[in-house]
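For reference, the structure I am asking about is given below.
Removed: one protein chain of the complex. Kept in place: all other protein chains.
We call the chains A, B and C, going by the order they appear; numbering starts again at 1 in every chain.
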Amino acid sequence: MDFLFVIGTPLAGALALIWLGAHRVAPVANVLFSLVTFAAACVLSVHVIAVGNLTFLHEQFFIDPLNVFLVALTALVGLTTSLFSRPYMRIEAEHRRVTPARLRLYHSMYQLFIATMLVALTTNNMGLMWVAMEAATLSTVLLVTLYQTPASLEAGWKYFILCGVGIAQALFGTILLYIAAEKVLGSQGVSALLWTHLDAVRHQLEPRVLSIAFVFLLVGYGTKAGLVPLHSWLPDAHAEGPTPISAVLSGLLLNVAIYAVVRCKVLVEGSLRSAWPSEMLMGFGLLSVVFASFCIWRQRDIKRLFAYSSIEHMGIIAFAFGMGGPVANFAALLHMTVHSLTKSAIFFAAGHAAQKSGSQSIDKIRGLVTISPTVGWGLMLGSLAILGLPPFGVFASEFLILTTAMRDHPWATPILLLAFGVAFAGIFARVQPMVFGDTTAKRLPHSPALIPVFVHLGIVLMLGLFIPPYLAHWYRAAARLIGGG
Amino acid sequence: MRSLHWFTQVLEVAAALAAAPLFHGWVNQCRAWLQNRSAPPLLQTYRGIRKLFYKDAVIAERASPLFRIAPYVVFATMLTAAAIIPSMGTRLPFSSSADAIALVGLFATARVFLALAAMDIGTAFGTLGARREMMVGFLAEPALLMVVFVASLISMTTSLPAISERLATQALTLSPSLAFTAVAFTMVLLAENGRIPIDNPATHLELTMIHEAMMLEYSARHLALMELAAALKLFNYACIGFALFIPWGTAMGGGGPGALLAAVPILGAKLAVAGAALAVIETVSAKLRVFRAPEFLATAFLFAVLGLLVH
Amino acid sequence: MTPVPFVMQLLNALAAMLLLLSFAMLAQRRVVTLVDLFALQGAVLCAATLLLAWRTGETNLYISAALTLALKVIVLPRLLHRLIRRLGVYWDTDPLLNIPGTMLVGLMIVVFAFGLAQPISALASTATRSAVGIAVAVILLAFLTMITRRKAMSQVVGFLSMENGLFFGAMSATYGMPMVVELGVALDVLVAMLVLGVFFFQIREQFDSLDLEELEARKEER
Partner (left out) sequence: MSLRIAGRTLFPLGAVCGLAVAVAAAMSMTMPPESMQLVIGLPDLPMHVRLDALSRVFLFLLGASSAGISIFAAGYFRSGQGTPPGLLCLEYHLFLASMGFVLLADDAYSFMVAWETMALTSYFLVTAQHRIAEIRQAGFLYLTMAHVGALAILLCFGVLQGGSWHFTFDAMRAAHLAPSWAAAAFLLALAGFGAKGGIVPLHVWLPEAHPAAPSPVSALMSGVMIKMAIYGMLRVSFDLLRGLDWRWGLVPVCLGLFSALYGIVFAAAQTDMKRLLAYSSIENIGILFTGLGLAMVFRGTGMPEYAALALLAVLYHSVNHAFMKSLLFLGTGSVLHSTGERNLGRLGGLIHRMPWVAWLTLVGALAIAGLPPLNGFVSEWLLLQAFLYAHAVPHSFVNMLLPLGAGVVALVAALSGYVMVKFFGVVFLGSPREPSLASAQDAGVMERIGLAWLALGCVLLGLLPAQIIPALARVAAELHVGVLPDSAAPWWMLTPLNNGQASYAPVVFAAAVLACVLLAILAVRLLYHRRVRRAPPWDCGFGGLNWRMQDTAEGFGQPIRHLFTPFFAMRRELPSAFDSAPTYRVVIGDRIWHAVYEPLGPLVESVAGVCARVQQGRISLYLLYALITLCTLLALVL
């Protein structure tokens, strides 16, 4: 029942919000639907902790430690983002950047987007997962182009085409997976695409087909995850959409894509009994980390800057999953959590900063601490957190990843460290003048409601110092599930 | 025996205080002779100092207390230094509380106070003198320390009387390291005491003066103390030289009152010779440009280091 | 070597036609013709699906064929034609790589695709050795088409052609995917087309053209 609520609430929300349109209660309804989703996700998590893995709807959906924590995370960030979007979009509407009709689209698509992500996370059917991923792309394409500016249209177009093509590769990968599975599981019924069934027989799957399938899947979902060199759409899409959408794209969608890759990796490695899928992931990861760190130095747009930082962090996560093993998987899951919390917090703060300054250009944003201390400190602390400075949680996961890398792949450590150093200097050099420094702008009469930012940063801070035992238990179980290494 | 040691200690300090102006006068006399001038009386230094003590002190309006304290501090450090250096006997009760390194530190303290006092009034000459003094000092001090260090390495102690004793009891061989350091020490002595070729105590030429530039604003008793301190410094340096390079003749550990008695004339003789030698050096060498002073001192430092290397 | 049954030979022929059409699309510069070729490709795909359905008797495949016919032969081409008329984009400018060069690359891709398909065909349900290879080739050729085009419209047609390749691959190797998936995929394609339609109008409104060169402003400073 709780599961149906998790999936159903946002779907119902999407429909209801189409009906509500630009009514003034629409933002509140948006928050309420997100709240119900979050509550249902919490209940579901408790349920799963209590009874273990669950399946629903003829095994089409299932919940295990790996996806339940992502479901909870998605619901949480979905809730806080909706909270953030309420005042933010109101100001945008006041500035006449969005029309009421567009606002209707925005709210409805927002819920739909959350729904697709939740489906992608909870589905047991690899085909359905693909469908949900594609639906996630489609529901956000029009959100990216919400402002109808040339830049946003261009970004939306690239997002659509590149992700569409990418995801088509994933479909072919899924087909190949099906071909291989069919031989083992038989084509009767639909069990041949159910992950739980595939996982059970993964050692019998034909390795050569599976390896080709994995390449297609990796390229496909990797495009969505923004792994270099498939990342090209990401900076544009994240920079040009409305900030709440940037926050969920960066904070959640990338996670879901990585999740899909990891699910596939588990199957393929089981079949292959060789490490090259891991090596591929590590290669993508390293390339992303290095490339994004250097690209950061060229950024003049605040959201683009953090979009590249997302690429970097996806690289770190991919690298960690590639290394495999309990510690690295644990760290990667932790990193997914803290990254999505921190990055969405940063986007919230950055969105407000850009809104106050009337521009997303880094050169135009100055002296935030003076204009609005909460925005300034939110951006500063968020940036420091994402740069991996303790005591924030990002450091905890990076610490684990680095130490594991030292053990298993010493050659990669200097590369990672170099990239961290470069990224640090790059981001910090841009954030500091935005937050500090002189400004001609007046101090704002009211400080923006940035509770979500500080809630996120608070959780991240806590995770850096103390990981609650049940959470650790959860991560461990998920890490075991992924295995590898 | 202990009382003898205490007596030696008091005697040394008293002798230093009494003989320093004399030594100063002796050097001046020798120099005058060598330069075919009519020499001032041997006791001229005493007379000058006495005269100064009787005069009214004139102090610049904007002088701070530091300016008035400095002469006493400088004088006191020199006197304390005299108590450490084994000029007549090596069993000095006080010397265990300050070794050769502390001695160098003591000289540095005096120099710093001197320089600070010179800067206090804010005259062009004062700061110029202070700067030059510190320039000379920062090279002379390590050179002196290296000299002491070489001696310490040879005798494996930093206590000056102990060094002196050990060097005196060694066979009379010319250790090359000591030879180098002796040269270095002589150069440091010249520089630290405002002697030609670094400074000329007899001139007030602004282009070249160092020590005198710092004294310009002092008068009367303060100047007297400064002059006395300068004389004491020269005396102390001479005694350090004796302790390190010609330690023979001082009353060593085993010696009783007789040895001490013998040490007094021997010290006098050493001083006489050293004063004459100093005068000779000053006469035969020309004053260097101020900018050449670092080269001179760097050479001294180098010699000391060479002494360390050949040890 | 056992003689290949007639139905299979027919299927092979249809597959070959798909490939041929892909090449034709690669070489075609006129957008209207491109859409026609796409519709033709859809028809061939539909025929192949029907053939396979008839041979295997799978009802799934009949539904697939119907979907293909409705979507790719009738709805989408008409939609595209209408868009072309409304937007007035009949021609693509010169492709980024000249046609012979493109063909050469396309040929290499086909070789690569066939090599790639070998282990898959070994596992495939149907006896058509070349079908999977052709599916891969169609996908990659569509990829190439998208790369070499300068108009948004042609790129979309390339994209749809890629979808055709995927469909053919799924069908020829496994008699189609599970129904849930297939319906989902079809829905996605349809929605994608709707989104695209909206897109085109938005783009044209903003840029007065559907030239992709207008869409190259978001980039890093060198």
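Following the convention adopted for this analysis, contacts are C-beta pairs under 8 Å (C-beta built on N, C-alpha and C of every residue); 3 or more make two chains touch, one makes a residue touch a chain.
Being a predicted model, the structure only gives us computed values, none of them experimental.
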{"item": "Displayed chains contacting the withheld chain", "value": "A, B, C"}
{"item": "Residue in contact with the excluded chain [from B:T158, B:T283 or B:T299]", "value": "B:T158"}
{"item": "Touch criterion as defined above, residue of B:E12, B:D120, B:D199 or B:E282 at the omitted chain", "value": "B:D120"}
{"item": "Residue among A:H95, A:H203, A:R407 or A:R480 that touches the chain left out of view", "value": "A:R407"}
{"item": "Residue ranges of chain C at the interface with the undisplayed chain", "value": "96, 112, 115-116, 140, 143-144, 146-150, 155, 212, 215-222"}
{"item": "Missing-partner contacts on chain B, residue numbers", "value": "53-54, 56-62, 64, 66, 69, 72-73, 75-77, 79-80, 83, 94, 96-99, 101-102, 104-106, 108-109, 111-112, 115-116, 119-125, 127-128, 130-132, 134-135, 137-142, 145-146, 149, 152-153, 156-159, 162, 204, 206, 216-217, 219, 221, 225, 291, 294, 301, 304-305, 308-309, 311"}
{"item": "Contact set of chain A toward the excluded chain (per top definition)", "value": "157-158, 161-162, 165-166, 169, 211-212, 214-216, 218-219, 223, 229-230, 232-233, 235, 276, 280, 291, 294-298, 327, 367, 369-370, 384, 387, 389-391, 395-396, 399-400, 402-403, 406-407, 413, 417, 420-422, 424-426, 428-429, 432-433, 436-438, 464-467, 469, 472, 475-476"}
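Rule of thumb we're sticking to: only the chains that are shown with their structure count from here on.
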{"item": "Maximum inter-chain contact count - chain pair", "value": "A-C"}
{"item": "Most remote chain, CA-based centroid, reference being chain B", "value": "C"}
{"item": "Cα-centroid distance, chain B relative to chain C, in whole angstrom", "value": "101"}
{"item": "Where chain A and chain B are represented by their mean Cα positions, the distance between them in whole Å", "value": "78"}
{"item": "Residues of chain C touching at least two other chains", "value": "none"}
{"item": "Chain A partner contacts - residues on chain C that touch it in the complex", "value": "116, 119-120, 123-125, 136, 139, 143, 146, 152, 155, 159, 162-163, 166, 169-170, 173-175, 177-181, 184-185, 187-188, 191-192, 195-196, 198-199, 202-203, 205-207, 214-218, 220-221"}
{"item": "Of all residues in chain A, those that touch chain C in their complex", "value": "60, 125, 127-128, 130-131, 134-135, 138, 141-142, 145, 148-151, 153-158, 160-161, 164-165, 168-169, 171-172, 174-176, 178-180, 182-183, 187, 190, 192-193, 206, 208-209, 212, 235-236, 239-240, 295, 298-300"}
